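Of the protein chains in this complex, one is absent; all others appear in place.
So, chain A:
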């Protein structure tokens, strides 16, 4: 006898169709805002001359970290420019910045709530596990019916994919604040808001920053993959190289991604450490 397979895929598809038709006004609005944001930031970064952005990044690295990082970053970016990958790099950076901003803006409040409410914590943690173990590509698929092919879909998928660590670390950071300090705040009559703002958030900041660092890294990796659904940037360089069977070009773009990743990683890490 044949066992009927459960039409899980059909259900999900049906649900998605319903959502896209029912909420098309919303998705279109989100799409427009996001598109404007991407174009604006992209135009801004492109408007800067190459040496200008390079100097800016080097200065930031110097102030926040070390002269060594500043030199390394400048050299890396010069290499990217030399390889003719400057514009795709800017496009990738734009997507990473916007996706990270959206992810963090959602993740921190959610993380705070999950830290303060045990019930929410129990609901959210499995959801995060689910989000993180789901293969990254899968998020690309529902993005298309919502937002069509292109950068907005890429942002959508990236936000979902990169958000979990920011939520997790925010929750962890707040839960790790020593109970004695919470007790001290209570003893002096602090209400929930005061406790959060004056004690819990400042003390969890390093942990939150570590989460944001991870979110940025995940966002970068996802933005590259999102070339498959038409996102511009270094990812699409790689994608094109694959299609044309030109491994050399592919590696060049790959190296540019690595350089960008290292700069972003070191920079956010040192921002974490320089806070007390």
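In this text, a residue touches a chain if its C-beta (ideal position, glycine included) is under 8 Å from a C-beta of that chain, and two chains touch if they have at least 3 such contacts; residues count from 1.
Methods note: contacts and distances are computed from a predicted model.
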{"item": "Chain excluded from display, named as in UniProt, from \"Acyl carrier protein\", \"Quaternary amine transport ATP-binding protein\", \"Sarcosine oxidase subunit beta\" or \"Cysteine desulfurase\"", "value": "\"Quaternary amine transport ATP-binding protein\""}
{"item": "Candidate in contact with the missing chain, chosen from A:199, A:217 or A:231", "value": "A:199"}
{"item": "Touch criterion as defined above, residue of A:3, A:25 or A:187 at the omitted chain", "value": "A:187"}
{"item": "Touching residues (missing chain, whole complex) on chain A", "value": "178, 180-181, 183-191, 194, 198-199, 202-203, 276"}
